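Following this message is one structure expressed as structure tokens.
The complex appears here without one of its protein chains, the remainder shown in place.
Let's turn to chain A:
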Amino acid sequence: MKRYVYINEDESSHDLYRDNRISNRKYTTLNFLPKNLLEQFSRFMNQYFLLIACLQLWPLITPVNPASTWGPLIFIFAVSATKEAWDDYNRYLSDKKANEKRVWIVWNGIKKQIKAQDIHVGNIVWLRENDEVPCDLVLLGTSDPQGLCYVETSALDGETDLKTRVVPSACMGIDSELLHKIKGVIECPNPDKDIRRFDANLRLFPPFIDNDVCPLTIKNTILQTCYLRNTEWACGVAVYTGNETKLGMSRGIPEPKLTAMDAMIDKLTGAIFIFQIVVVMVLGVAGNVWKDTESRKIWYVEYPNEGPWYELLIIPLRFELLCSIMIPISIKVSLDLVKSLYAKFIDWDQKMIDDETGTASHAANTAISEDLGQVEYILTDKTGTLTENKMIFRRCCINGVFYGNDSGDAFKDVELLNAIEAGSTDVIRFLTIMAICNTVIPVQSKSGAISYKAQSQDEDALVHAAAKLHMVFVNRNSNILEIKFNSSSIQYELLETLEFTSDRKRMSVVVKDCRSGKIFLLSKGADEAILPYAFAGQQTRAFVEAVDQYAQMGLRTLCLAWRELMPDEYREWSLSFKEANSSLEDREWKLAEVCQRIERDLEVLGVTAIEDRLQDGVPETIETLRKAGINFWMLTGDKQNTAIQIALLCNFISPEPKGQLLLINGKTKDEVYRSLERVLLTMRITTSEPKDVAFVVDGWALEIALTHYRKAVTELAILSRTAICCRVTPSQKAQLVQLLKSCDYRTLAIGDGGNDVRMIQQADIGVGISGREGLQAARAADYSIGKFRFLKRLILVHGRYSYNRTAFLSQYSFYKSLVICFIQIFFSFISGVSGTSLFNSVSLMAYNVFYTSIPVLVSVLDKDLSEETVMQHPQILFYCQAGRLLNPSTFAGWFGRSLFHAVVVFIISIHAYAYEKSEMEEVSLVALSGCIWLQAFVMTLETNSFTILQHLAIWGNLAAFYIINWIFSAIPSSAMYTIMFRLCRDPSYWITIFLIIAAGMGPILALKYFRFTYRPSKINTLQQAERLGGPILSLGSIEPQPRSIERDVAPLSITQPKMRNPVYEPLLSDSPNSTRRSFGPGTPFDFFQPQSRLSASYSRNCKDN
């Protein structure tokens, strides 16, 4: 499907395509109530409560005033509806602001100002500097004579650098006055969400240019929400408008994520529901039997002889209503409240602020904090996540000569400086490629200092390095590239840019030396994308060795190459290049093919090595989290050797003898299968040994394995704690997450770049690092943090506390509802199984939404162990991971406790208040106060750390209970009139309450004490150690000594052979293939697949749109 946009045809396309009104709203004023209610009632819990509330409207069966359910229900609904309405209103306001922004368009040949929402497809929109782009435009003209303009796309992809956009060649040089009258047609695809692609054609109508079709790419567009910068004006024709823009299309409502804990709570709710049904049925039958046998005799109730047809249903329904409070109506509200507080704690945490950038951590998804505490697998990206993504040029190898090997810094290498001084041709060429084979934009400030706007950190590093080595890239003036070498200025004319793609893994430029007129092809790229294309006679062995050596040090390598082009060759080629460039279908593939034609017979000049330093605290973080029982998988686009080195550096895998690396590789199905089998075999054997086994797989083998041997891969995933996947594509990353999720593991994906977005969205928890590669990952993620090391705190502190607190809160919510419900059930046995409620409506309502809900909310401040203890003993996370604090058996404990407490309260109240004291309201209040007191003590016993707020909530709540009841006792019309005063004056009331407390709490205290002292869990032991002070420090002796971190790469490279041998040892014997891979520098490229979909991390660093 295509759309044809007629430029400046004022009326024709108006009806065809929508106007530019943006709408992010979920509701309208009219449909808000029905739609919102429908949404809320799509949840089972709410349906249940609504059913109960409706049943209560039937006075024959309702035990209490319907208000006791309707009140809380309406309150809960009002809260969520208000929140939704508020969010929607804010969306409306921001939409309105955007929609009513005034923009200039051309209308019947004259400029006219209209509201942004009235732009139609085909209108020409004029923008001035710093204007926001109102819709997706195809550029027609700019103030720049070369047809360039600069845009900031941070709102779109989070990248803060400026991007250049260029007027299509057909419109180049049209006078700004004539632009008002321009007519033409743009043939473009239907709206999609790909912000990196726009394959379209432009044809201008006479009198402008002859009927030449001009190809359009994303470079000719400026997209909605970008800002025009450094350009006086620009104008373009609207192609996509309103919600149909690239941005609008990519805006989707992500699936709400459900935590493991929510699932467990739902399961328990279901169990309670079934229990409730059973109770209702038993009591219902008992009630009907009792009625038939006994009620006829009790003349004082005047049972009619003939009942209505539904008579048999009445008693069961009454019990259903009595027992409906078993499922606490408050739990959803309480959980939502505490969950948003967990999220706030993350946002507020001072210890998770990145000091460099001042970025605070942010929880975008407020609902899944508990899952953080239950993470079992962390899948991490490498570049920018583990490393700083701050590239520094460290070493290079030019024509077989290694520079920077002694000092570790090429800038200090005298030999290199001398070579530059001497003007060695190879070195100069090498530097030239470093300086101009890129898409960097130099920006000269007024003071003359040059700064570079680069989209790729690698290019940035290279240009900076070249500048430091006296080859300064001064200016990019449309097609003229100006460099300064030792104060002499050299100019090149840029003829073509062969862009980087993750498939090609290289980029090239075709330039013409302005002095000599010679045409050169300058290329840089991954070794396997450059070295195989060296001209026939060149020895690439030295470069292969260099690449290998650098990779072993964990450096990123790029090979630089060049070739002189004959003018004829270039001319011929450039025609086919243009043709490929303007094709609408498979443009990328066709381009790649054309590029391949010219990128051959290269003369390889050398290899650059760029260091990407590990972020602070990465090894410690990984070590701590691995101790916490979390398995790490590293998914990277980088090379295998680089990845392994980084993995070693950051404690990802242990060196021999503790660690063992297993390689899975192969190009064909069989090879992969054999290698997979071998690895599996080794894994199965070693699982019993305390050995750190990791497997390494590259994207190609992974692709085969995932498509053909999914079962084996699944088993591998279960067996191995560590994996390194190199050269994987974004979709493979997501596939791996999916694989682990299908094995029922809780996964956390962490990444920083656009290529991690899919994995982040796929994982149970997505964490984005708001780093140098923009905010794309951070936006898609549930949590964004500034640095990798904050992950430790996020999981061990916030995740763990959230889990513990929710575990307590949810079980406590059930416990307190069950207590009151059991009392009601017991009471029904002494009230003729007729479904009388012991408690009155006010008490029931206040009990559920007030007396018992407020105190438990402060459990969000509870800390079982201090943060320091948890950090010292990350193993304690195991309790959360395994769900030890909320599972059917802990729940059974709470269930039993509620049964016990109900028995205690009921037996004591009816016996202490028997005979002449057995007045109903009094007994009910005695039982209720008994429950409240018990609950206060249960809270006290289960709270690990008391802050002032906890005391306030627990004891204040108790006081509030009495105050509220006194108030009700002072109202003559209330059923409770004077009751509470009466009770409080009566010494036997207090004696009864104390008896209830002692009888209810004594056994629980004794049991807890016994367990705590004689059967302590690890948490208990740590609590004891922590609170008693002393022995916790002596624990260091039984802990594995933390490995000293070798920050510098150099020592590692020296011990290389020693380290390599043991690590690869098992493979020497059983995997010839892998041996070749790791040792055979002579044949390293046999696994290179030109058409593979592998994307190196380089892709992110050289991306360009």
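The definition used in the following text is that a residue touches a chain if its C-beta (ideal position, glycine included) is under 8 Å from a C-beta of that chain, and two chains touch if they have at least 3 such contacts; residues count from 1.
As a working rule, contacts and distances are computed from a predicted model.
S.K.: Have a look at "TTI1 protein", "ALA-interacting subunit", "AP complex subunit sigma" or "Proteasome assembly chaperone 3" and point out the UniProt protein name belonging to the hidden chain.
M.R.: Checked against "TTI1 protein", "ALA-interacting subunit", "AP complex subunit sigma" or "Proteasome assembly chaperone 3": the hidden chain maps to "ALA-interacting subunit".
S.K.: Which residue, A:I7, A:L204, A:A234 or A:L247, contacts the hidden chain when the whole complex is considered?
M.R.: Touches the omitted chain: A:L247.
S.K.: Could you tell which one of A:K390, A:K453, A:K484 or A:K1008 touches the chain left off the display?
M.R.: A:K1008
S.K.: Kindly state which of the options A:I7, A:C171, A:I222 or A:I368 is in contact with the chain not pictured.
M.R.: If we include the chain that is not displayed, A:I368 is the one touching it.
S.K.: Which one touches the absent chain: A:E39, A:D118 or A:E569?
M.R.: Result: among the candidates, A:E39 touches the missing chain.
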